[in-house]
Each structure stands twice: as C-alpha cells, then as structure tokens.
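Take this structure, written in structure tokens, and hold onto it; I'll ask about it next.
With one protein chain held back, the other chains of the complex are shown just where they sit.
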Amino acid sequence: MMIRVLFFASLKEQLGTPNVEMETTASRVDELLQQLIEQNPRWKPHLQQGTLLCAVNQQLCDTEHPLAVGDEVAFFPPVTGG
Amino acid sequence: MMIRVLFFASLKEQLGTPNVEMETTASRVDELLQQLIEQNPRWKPHLQQGTLLCAVNQQLCDTEHPLAVGDEVAFFPPVTGG
Amino acid sequence: MAATTTIRIQEQDFSVADNYEQLRRSAAYGAVVTFTGLVRELVDAQLSGMFLEHYPGMTEKALQGISNEARQRWQLGPIQIIHRIGHLQLNDQIVFVGVAAKHRADAFAASMFLMDFLKTRAPFWKKEVTKEASYWVEAKESDQHAVQRWNDQK
Partner (left out) sequence: MAATTTIRIQEQDFSVADNYEQLRRSAAYGAVVTFTGLVRELVDAQLSGMFLEHYPGMTEKALQGISNEARQRWQLGPIQIIHRIGHLQLNDQIVFVGVAAKHRADAFAASMFLMDFLKTRAPFWKKEVTKEASYWVEAKESDQHAVQRWNDQK
C-alpha cells in the first residue's frame, strides 16, 4: 500500500527531504521505520533518535500504531513552540 | 491617650458613622472594642460579629495587638474587592 | 534593571491594551500574564451597577506588601495592579493584574497569588445595586480557600 511520510524541523534537514511516498507492506509504524532505514541506510542514526515523535493522520501516537492505506505518517523531534 | 477609630462598608452603615476619635486607656485592640461597646451599647451586636477584621496603622492584625498614642485603628467586614 | 511595581486605585477606567504594552516593553521578560475582572450579571437579580468602597492608604500598602511577597517567591519583571473604586456599571472593568516574567510558570503563579491575596487581604468592599435594592456583597469561602493554599506551600 501507499503511505505518505512527512519529516519536520531538524529531522527534515538531517534526511534532506520533507517527505517521501512509500510503497510498503508495514502494518505498524515501527515496521515502516525499519523499512525506511533499510531503503536509506544513511537515515539510520536520525530515525533511531530516542526522542523522535510520530503522528499518524495528524494524531500523536506510539510506534506500535497500526497503518492503513492512505495514512499520513509524520516523524519529528520534540516540539518547541510557544 | 487619643486613638482614631475607622469603620468601613456595612459596619460603617450599621454604626452610622465612618469614624470616632476616642480618649482611651485601652492597651490592646480587644480592650478598645470593649470600651467602644460600653460607650455605645447599641453598637454591641455589630462590633461583636465574629467575622470582623481589624487593622492597626493600616496593617491587618488580631485583637490582641497592642495600642500606642496616635494609632489609627480600623474595623471592617471581610473584604470583597477584585 | 529594577523591575517596577505599579499600583493604582482609581475611579476612572483603565486600558488593558496600554498596560500590556508597558509590560511587554522590557526586553528581558518573555512571558506576560494579565488578569482582568469585570462587573457581570447576577444569577438571582438584575444588577444595575456596583459601588466599590476602599480604605485609602491601607489599600495601597496592602497591595504593595502582597507584590513584595510575590517578588520573594518568584522571579518577576514588572507588576501592575489597578483597582477601580466608586460607581461601576454592568460590564465595566473592576480590577487588572499584570505580571511579566522570564518564565511563564512564574508569571502565572504570581498573577494568581496577587489575585488571591487581593481578594482576601486588600480592603475593598463591593455593594451590588439592583433595580430593587442595594446590599454589601458577602465574602466567599472559596476565596479563603484559594488564599490558604499559598500558606500551605510556603
């Protein structure tokens, strides 16, 4: 299935791209992360930062969150607004 | 000694006066209160309200506070500003 | 830079906009909290206005004392306290407390502290005026509880 993955702030700069469209068989966020790393070995240290947050369909969630067709997944560092 | 006594808000209306100048031998606020009641028996229920607050020289205090020449003593109901 | 405390007791209205601009002017403080209290409708009678009496002299001292205590508890920039007296109408502004601080937690805590002490220690008295009568407002037990928590935390 097709999944849209977004990156923000320092992570976006580290990976060098704001988003990727991915054909994936991942059923959960953690599997998707694993596939992203396999396809882009250079991304490994950045995507394995322990403080990274993720959102599915614009809701914060943990990496065990299930994925479905058309989901929008986002990874980003801890937020610093306000 | 001469003591100036002020009354505010509902107490002022109950007693019918905003202040009295008093020649007194009272050494503490509670003695002063007793003398005020002796001189004005009609004031008794109003000056014996348990919720009454007092201030000596514009500082909140309890009725055991000592008195000195020239002190400004005030009695008033619980405050309701803000 | 010494942080200023401004205390004003006045009959005339005040401008929250002007007060805020003064609070934000100091470049050292990134957080500004304001509280404004307004004359609102009563639940059980139609309020036509309000009269606010105070104890001149003691009011200013009490508010200055409360502000000094707030500065000992938290790191604060400018503090502004404005309280109106005399006759007020429905929807009028009654009281303003504004605090600037480096950290928002300090600005929030100090604003609440100042309001809680103002409500229980500053000599102001409200008389509510309805179409039928006027009467002195009773002190609220909730305000006594609100102020008590600061002593518990001391």
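Note that the chains take the letters A, B and C in the order they are written out, and that residue 1 is the start of every chain.
In the analysis below, a contact is a pair of C-beta atoms (placed from the backbone, for glycine too) under 8 Å apart; a residue touches a chain by one contact, two chains touch by 3 or more.
Everything numeric here is computed off the predicted structure, so don't read it as measured data.
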item: Chains still shown that are in contact with the chain withheld from the display; value: A, C
item: From C:T6, C:T36 or C:T130, residue that would touch the chain that is not displayed; value: C:T36
item: Residue numbers in chain C that touch the chain omitted from display; value: 16-17, 20, 24, 27-41, 90-91, 93, 102-105, 107-108, 111-112, 115, 142, 146
item: Where the unshown chain meets chain A, residue by residue; value: 6, 8-10, 51, 55, 58-60, 74, 76-82
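By definition in this document, only the chains that are shown with their structure count from here on.
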item: Greatest separation from chain C - chain, by CA centre; value: A
item: Separation of chain A from chain B, taking each centre as the mean of its C-alpha atoms, in whole Å; value: 72
item: Rounded Å distance between chain B and chain C, as computed from the means of their C-alpha atoms; value: 26
item: Where chain A and chain C are represented by their mean Cα positions, the distance between them in whole Å; value: 48
item: Where chain B touches two or more other chains, by residue; value: none
item: Residues of chain C whose C-beta touches two or more other chains; value: none
